[in-house]
Each structure stands twice: as structure tokens, then as C-alpha cells.
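Of the protein chains in this complex, all but one are displayed in their positions.
Think of it as A and B in the order they're written, each chain with its own count starting at 1.
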Amino acid sequence: MSDAKLELLDLKKSFDAVEAVKGVSMTVHKGEFLSLLGPSGCGKSTTLSMIAGLEEATSGDIRVDGQSVVKVPAQRRRIGLVFQDYAVFSKLSVRSNLAFGLEAQGFPRTERRQRVAEMAERLQLDRILDQSAGRLNMSEMQRVALARVLVTEPQLLLLDEPMSNLDAALRFALRTELKRIQRSLGQTVLYVTHDQLEAISMSDRIAVMRLGELQQIASPEEIFTRPVNRFVAEFIGDPPINLLDCEVRRDGARAAVQTALHGPLDLGPLEIAEGRHLLGLRPHTLSLTREPGPGSAATEVAVVENLGAEHVAHVTYGDRLVAVTLPPGSVAEGERLHLSLDPAQVHLIESGSERVVAHSLSGVAA
Amino acid sequence: MRKRNPWLTALMRLAVIFSLLISLLPIFWLFSTSLKPHDQWAEWPPVWITDSPTLQNYRIVFFPEDAREVAAEQQGSLDYKVSGSAWKAFQDSAIISTLATLFSVTFGTLAAYSIVRFRTGGENFPFQFLTVRMMPPIAVVVPMVALFSILKLTDTYMGMILAYTAFTLPFSIWMIRSYLEEVPAELEGAAMIHGYSQFRAFLTVTLPLAKGGILATALFIFILNWSEFLFALVLTSGDVTTVTLQVANYVSASSGKLYGVQAAMGTISTLPVIFFGYIIQKHLVRGLTFGAVKR
Partner (left out) sequence: MSWLTLDSLTKRFDQVTALDGVDLAIEAGEFFTILGPTNAGKTTLLHSVAGLHRPDKGRIHLAGREVTKLEPRARGVSLLFQNNALFPDRNGFDNIAFPLKAGNHSGQEIERRVQEVAAKVNVRHLLDRPPRTYSGGEQQRVAIARALAAPSDLLMLDEPLTNLDARLRIELRIEFKALHHDLGQTFLYVTHDQVEAISLSDRIAVLDAGKLQQIGAPQQIYDRPENRFVARFIGMPPMNLLPVRLVGEGSTQRLEGKGFQAPINGIEALAAYPAIPAGLELGIRPERIRVGREATSEHGIAAEVVLVEPLGGRTILDLSLAGSEVKAVVPARELYAEGEAVFIGFDAEPELLLDPTSDRFLR
């Protein structure tokens, strides 16, 4: 692909007996913002280290703009890396911070000055260029850390959970800024995080990893509405997806699913064995009404969680509770209501393989 | 990575070998001499490795009367009289070094705790008392002698112990401070919340977690005390002695030049130092960088 900026080909990394990365292959396109998302220990940081050149791959290839860089030492890969906490040189001025990488690479002074001035203006650092970097607020610090790397015009920008130690409110503001900067510069970015909210709000595509293996790589919308397996379905989404026990019955080629309160629901022609499986229902796809509707089931509100902009009602569903997101103030604890699901957003998870084999009921486009 | 200049590498290797030789040579000479018969002690050109090793020197260390045999053989008279007793030297050194180490580490721990938790003395206090140790001890030898005379501490165990404690305290405090800093204050806080007084929390929670470092410091201080010569020399006059003094005694007006015996005593005295040093070598690197390098 001509616009492939970064390609990973069956990349593997083992530490002694432990396989940290088990054969990851993917392509990052030019100008794309791609997140590597997964829980601690899934191999995302190790993968990033290999791309940066800080770790040697056990096998597999890494190509930047079509050229293999696996044997190229880190400082010659022209890849920028931003660490956690940004690691800005606090004793130097902002200007010196920005010029740092350029000096190290031997750029002449006039060119250094020019590049620094340009980048500072783009990131709105021009007014604080001569300030000491130790006295910056977080937003300025993020921009300085980014500018410092961007000024060397890297092929690829790698960020390793840079915001994980920050206040929630700050993280939110910095995320938006980072996205805007990336957009305006057209910079290809690979972002490592364990926070699914960060990943879905910023990325063009997300690569979900688990125990060294790539689970799914797709746009946030696709990962959210069409997860390929149980892990991805559970990992993405806040509140997390409701997973309900269900029973699948076959009638020839057609399958139907039955849960404690809903069903039988027609899944159409589907390859899945009869028996117990799991049905995934996302909280925001469920609705509660005062009057019964088609396919609705009676339920009672056990707990209402206030999350500010929306509320989450935990309603009875057989012997357990199911979460439903609602606008604030719509329901109260103890109310008896009727629960309906959205036939276009119903995820059937095959037990054993844990793959999601259907995303909607028969006749409905997911 | 830039290709390492092979000349540079060779040069560095040469430099390391050179410095190794310089530091190990005296130790080798010491050990070698301790095994030489008396006629090879001061021979020129020097005998590097003797062809007739003997344990006579070691015998003389522990049984000084045997020196007379050597005297008889060497100069035809019974004129050797080893001054001082190696047995007493080992005993006194053991007492002084051990007790001085104990005091130094105990007070050092308490002082370090105060500095770490309560910032006693202010930010610069640790640096201030460390500079005390940076002046050459010989500069204060005369005042020390005068002071000790007035206090009637010359030639006493207590005097030596006090002197050693005082001069090793800055090291104790400095090293133990860095170990205590690594124990988070929250652990004591948790203990206090759950019913302990601050001091009890310190004893039962913090100290056990720093004990490795404190032990390493103790061994380091012990080595310093054991090897000390200058103050042992000026602050004693016979009633109290140390291994360092005894080693010096073998080359004196009354003993003559018992180089071999001196080497033997020296070798024996070095053993505890090597042994303890080996045990704490990991911690030594930490302590020697004086906490300047953050983990």
C-alpha cells in the first residue's frame, strides 16, 4: 500500500521463556492516529519499544515507508518517542528543549532556529519560548514534549501512555489538544494506552491487544459496534457491556436465542451449536419505558448510578442486574418499567471460542 | 550505535589493568613477604615469590618468644624483643571497633530518622555534617590529644570508642539516611493510624525494612574502625592497643625490622576487612555514591 507508513510483519518478542509479543502484524497509514490498547502485560509497550528500536525483535519485520528498520539502531530510525510524564528538560528554556534533538542530530544553527520558530508558532509556544521549562503548566508541557519531537520531523510519532499520571480533567483537555495538533500537522501517531476511553476518543483506528496477540484492529465505531470476541466486547465500553447467559436453539439452518427475559429472538441462518452461550447487550442500546412495547420485558430498577451527564440504571434481569444508560432524572429506584433491546445491536458470543458470531437479529442490518 | 573506537577500548582496558596492578601489588607483596624466611625479607633485588615458604612469621605473631630464635639465627644474639602482644591487639581492636561501630550505627540511625522524617537541621544539614569528615584528621590530632588529656580519656577504651564513634558518625548518618528514605513514610503512618506510636512504628515497621542497609553500613563502619591508625597512635600509650599499632610495632627500635612478621600480622588483620567487604560489596557502591544517584 503506498500510504502505509508503518508495517509490522509477524513481529515477535520473547524474554527468555516468556513470549511477550506473539506474532503481531499490522499497517499504520500515513497521517493516521492509531492506538495500541490493552490491559497491563498485553505487550503493547514492548511492541512500541521494538518499533522505536529500544528493544530488539526476536523475529519478524518492521518497515517504515517500505524500508525495513529492524537492523537500524534507534537513533537512526527517525522515529519520535514521547514518554510518560513527558520528560521535559526542566532546567532548560523551552527553546533549548525544542532545539535539543536538532542539535544532537547536527543541524546547523540557522536551520535549528527556523524550525524551532515554526513549530513553536504552530503549537502556540512562541510566547513562552524563553521561559524555563520547569515552570510550565501541563498543557504547555505536553506541547513542549510534542514540539521537541516534531521539530525533528519524525516519520512516526510514538507515545507511551503519556497522560496516565494526570488528573482526569487534565487528561480530557490534553487529549483534545493532542488530537487537534495531530490533525493539523498530518502526523502519523501510534499511541499506547490501557484506557479505552482515550483510545476511542482520539484514534482513527484501534489495535486491541491481549497477552501478546492482536485481537482486533478497526475504527472505534467498528470496535464498539462489531467486536470480534468477548475480550474486545468487554474491554471497550463504559459502562461495560452486559453479558447475559442465553440458550440457543436450532431449527434447520436458523438459530434463535432465549435469555431470562427476552426471546426467542430470531438470529437467522447462523453457524452455532445449540446450548448455552452469552448474549452481549450494550447499556446505551437498551431502553426503559413506562408502558410495555413490542418485545419488551418487565423489570424493576434496583440502583441508579449518577454519572453527571447521564445516569446508569441497574435493573433486574432474572437473577442478576443489567446496566442501562439514560438521560439524568428519567427513572427512580424501585420503579417498575419495561426493558427493550435494540435488534440491531445484539452480540452473540459463542462459548468456548469466545468469538462474537452475530451482531444483530435476523433481518436487521447491524 | 557508534562503532567503538578499538584504540580507545584498548587504551581503557590498559588503564584498568594498570590501576588493578597498582592496587593489588601491595596486597600481594604483603602476603608473599609473610611467607618468607627472615633472610629474604629485605633482599634486593626483591624476592617476589619465595622458594622456601615458612610459617615462622605467623608463629612469631602468636608466640612472640619465637622471635628470639630468629634473632639468634639472624644476628647471633637474642636481641629481638617483640613489643606489644598480638593477642592483646586483636582483643582490644575487637572491643573498640565493635563497640564504636555499635554506637555509631545506633546514634546514626536515630539521627538519620530525625533528618528524614522531621527534616531536623534544615535542608543542608546532611551536607554540613559530611563536610566535617572532609578535613584531614591529622589537622585535629593535636587538639584531640589535648582534649583527651584534660578529660582523662587518653589510653582508655572509652576514649578510643568515643573518638571512633565521633569520626564515623557522619558516614553512618549519611548512609543510613539514604536507606531510610527508601521506606515510604506512609508505612509508619499506616502503623500509627492502626494503634502504634510513632516510635513503635519506626521500630516495628521501618527498621525491619531498612535493616539490610543498616547492616551494610555497620560493616562498613567496622572496617573503618578496624583499619584506623592515626588516632590509635596518638590517643593510646600502652594500656590500649590496636592491630594497626601492633603491625607497626614489628618495625621499631626494640623489635628491629621484623618485616616478615609485620607482613604476617598485616595479612591476618586484613582478613576481617576482606570478608566483610565481600559481604557488603553491593551496598558499598550505593553508599559510596552517597545517595547522589537516584534509583
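In the analysis below, a contact is a pair of C-beta atoms (placed from the backbone, for glycine too) under 8 Å apart; a residue touches a chain by one contact, two chains touch by 3 or more.
If you're wondering where the values come from, they're calculated on a predicted model, not measured in any experiment.
**Q** With touch as defined up top, name the shown chains that contact the chain not shown.
**A** Looking at the complete complex, the unshown chain comes into contact with A, B.
**Q** Hey, which of A:G60, A:P239 or A:G268 is the one touching the hidden chain?
**A** Of these options, the touching residue for the absent chain is A:P239.
**Q** So which of A:R109, A:R183 or A:R276 would be touching the chain we can't see?
**A** A:R183
**Q** Please pick, from A:P269, A:G308 or A:G363, the residue that touches the omitted chain in the full complex.
**A** In the full complex, the listed residue that touches the missing chain is A:G308.
**Q** Could I get the residues of subunit A that touch the absent chain, sorted low to high?
**A** Residues of subunit A in touch with the missing chain: 39-40, 166-170, 172, 175-176, 179-180, 183, 194-197, 200-202, 220-221, 224, 235-240, 282-284, 305-310, 325, 327-328.
**Q** Mind listing the subunit B residues that contact the chain we can't see here?
**A** Missing-chain contacts on subunit B: residues 184, 186-187, 189-197, 205, 208-209.
Note that only the chains that are shown with their structure count from here on.
**Q** How many angstrom lie between the centres of subunit A and subunit B, each centre taken as the mean Cα position?
**A** Here the centre of subunit B sits 59 Å away from the centre of subunit A.
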